[in-house]
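For reference, the structure discussed in these notes is given below.
Complex shown without one protein chain; remaining protein chains in place.
As written, the chain order gives the labels A and B, with residue 1 at the start of each chain.
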Amino acid sequence: MQVNKRHQVSPYLVYFIVYNSQVGVGILGFQRTIAAKAGYDAWIGVIVAGCFVQVFIWIMYKLLEKADGDIVDVHSKVFGNILGSVLSFIIMIYYWLASVSVLLGFIEIIQVWMFPTLPSWIICSLILGLVYYCVSGGFRIVVGVSFLSFIFPQIMLIVLYIFPLREAHFTNLLPIMNHSFNDMFDAVKNSMYTLAGTEALLMFYPFIRDAKSSKKFAHLAVLFTTLLYTVSAIVSFTFYSESQIKETIWPELSLIKIIRLSYLERFEYLYISMYLIIVSALLALLLWCSTRGLKRILKKKQKNFLIILSLLSVVISQLINEQFKVVLDKYVTQMNLWIFYGYIPILLIILTILRRRKQNG
Amino acid sequence: MANRTLIGIWVTIFLLSGCSLIPTNIVNQINMNQGAGYDWAGKNTIKGTITFPIYKKDKPSTTEVKISLGETSKEIWSNINNESRYPLVSGQLRVVLFGESLAKKGITDVVDTLNRDPSIGSIIQMAVVDGDASELLKIEKFKTENVSLFVQEMLDQSMKSDNLPESNLQTYLFQFTQNGQDPYLPLIKQIEDNIKIIGIAILKDDRYVFPIFMEDAFTLKCLVDKYKQGLQRFTLENGEMVVLDNLRSKVHYQVKINKGRPEFTINLKMKTRLQEFTSPKKKRVALDKKHIQKEIAGQLEKNSLKLIKKFQKHGVDPLGLGAKYREHDRSFNKKKWKRFYPTAKVHVHVNVNIKQTGTVN
Partner (left out) sequence: MTTKKDLLGAEDNSKSNKNQNWLNRLSKSNDFVHEQTSLKEEEPYWLSYYRTLISSDILHKDVLPFLQEQLSLEELKRIIPVEVIIFTNDPKEIIQNLMRGFLALQMNEDDEQCLLINIANSKFRDVSVSMMESSAVGPQVGFIEEIDTNINLIRKRLPVPELLVIEMKVGELSKTNVAVIYLDGIADPENVNTVVQRINDVQYDHIQDSAYLSSMIEDNSNSLFPQSISTERVDRVAAGLTEGKIIIAVDGSPNLVIVPITLFEAFIAMEDYSYSWIIGNFFRLLRYVALYLSTIVSPMYVAIMTYHYELIPAPLLETLVGSRASVPFPPFLEAFFLEIMIEMVKEAGIRLPFKIGQSLGVVGGIVIGQAVVEAGLTSNVLLILVGLGTLASYTAPIYKFSNTIRFIKFPVIILSQWFGLFGVFLGHQFIYVHLLRLTSLGRPYLSMFPIRTTSFQDLWFRLPFSKQQENPTTIRPQKKRKATGNRENPEPVNDFYE
């Protein structure tokens, strides 16, 4: 499926889009979940998970190249129109649920750290208002926001790592590989979910101008995020003691508390406010994927879906309670792992077989 | 059309909810709690002292001190809130003092509250008071000078350029939760109308056991921290006195496992500059640098070993030898270590290098 050339973007921008799709609210708290079982060897798990994601990107590119379009096209080619639409619909719902989980995570951070009495629906509607404005401008605007979310917050935050590293106890990481294979596997599984997000590629593939040359940028982006997460894990591990990290819900945020400049003290307020840029970029991308897929399946206007999904998200954010949130998170994680790491490779195999059959017969 | 009504609804709701959606903390309408002191006051009650400044236009600020009893620190807070003009907020908390009585019983409850509250920073200073914390905070002289800021900055500068090892809430928590280390805190005392740092308080888990005074504090700092700047007087055997300043020190720990038991070697390197040299002989004598260096090194080794023996006798481990052992031995067992510790072998090697001797020899 070809998209109007005017709406396509240059290949190197894929770097920013893939980066943006991965980095979300997870980086602020994942150190605790991966260290739960694997202790301070969990950073190795992050690297291993990164390798898995690289393979996954390769599989996705192959799949989309063969179908020459996005996942909706793949499904309709493999399963026919009706079944294909149903499966694509499930994937769009996944995108939406992922955006809800990111949104809820961010709202929780704001409510715990900054404004305890601010009702969820107000924060939700503000952020979604911004995201609506962004998505209704088209894919190029979404990419522009991803671009900013790399340039502005991320580079600054990488520079901010200097402060905790000054007090790091690198010997915390010893002894290396002191945990069993099962524990490490658990760490890898948790890291996989935090590194997830690259499945947005399934929807924006047709919007890349020269898809072949964009492959290296996607791999570069995953490499960068893997390194970023590993460094973040190591910084947290060398900063906190093992039992301390098990009690700290957001290790990375608590780390930022120690930064003190001569004109500004408690940096975490700035950090969280700046995080809005990253979160809104991620939400814009996810909601764009979701509504575009719905538009292609149900053949209605994209804006309508956006409004419906936004309203649903607002309602959910207000009505949800802690238990439901945990269930939602678990559900989304499972969906992610099974759909994308299990189902997509199977799709690729099926498509290859179908192609071969077409060629032969 | 739908867009307009939606926007209209949101705007109306916003305007209806008032101009301030979130309770404001306007900076001149709050009482900023800058220093807190906690003492033991009988069965299960704590005596809490809170200091906060009152700012006036064109006049220097004054400090208010308020005392209250309660069972938990937050309860003390709300009691004091009942008698303050503006709401009491704790975001600017800078120093927390523990009276000897409370420190001997354990400070975990209070520290846990400090850690949990997101508005309290994590580099606040903590110190043990040899005596009563509320008496110290109530010193008359400091009514016009901010006593909490005074204590905090005094502790800060002492850590930078004097004999106190680096310590704040974050390092305390790290040492406390670390497997194989006991924390330490600065020790201050009220002497007539002044506040003075008299040494370091060594804690076992979270209870204050015994103090170390300034001479030994120097040795302890050499062993756990690095000096970047400092001054120390040494008395040599033949009565000569040497003052070294611009002390820079680095310490390195080595662990050897000998027949299942750990053996520790501590290597301490010091680079200094000679500032003062007095000799009981009235004649001006050229100093023998090598001799002085060797003597000082010998003295340091002796003092360190004495200190470590004292720690071993009391069963406290502020140096973190247990943590270092754990890093090198995969089969670390806490109980085993507790048995080993009092008799563990520790060697200390000190290397002193006097780089410059001022402008005369």
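Note that contacts are C-beta pairs under 8 Å (C-beta built on N, C-alpha and C of every residue); 3 or more make two chains touch, one makes a residue touch a chain.
This structure is a prediction, so every number in the text was calculated from the model and none was measured.
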Contact with the hidden chain (one of A:G39, A:G84 or A:G144): A:G144
Among A:S273, A:Q334 or A:T352, the residue in touch with the chain that has been omitted: A:S273
Interface with the undisplayed chain - residues on subunit A: 9-10, 12-13, 110, 114-115, 118, 126, 130, 133-134, 137, 140-141, 143-145, 147-148, 260-266, 269-270, 272-274, 276-277, 280
Hidden partner chain, residues of subunit B it touches: 14, 19-22, 24-28, 30, 32, 53, 55-58, 60-61, 89, 91-92, 94, 119, 121, 149, 152
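Everything below uses one rule, namely that only the chains that are shown with their structure count from here on.
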Centre-to-centre distance between subunit B and subunit A (centres being mean Cα positions), rounded to whole Å: 41
Subunit B - residues contacting subunit A, complex: 2, 6, 10, 21-23, 91, 118, 121-123, 170-171, 173-175, 177-179, 323-324, 327-330
For the subunit A and subunit B complex, residues of the former touching the latter: 112-113, 115, 117-118, 122, 125, 129, 167, 169, 171-172, 174-175, 178, 239-244, 247, 254, 257-258, 260, 265-266, 307
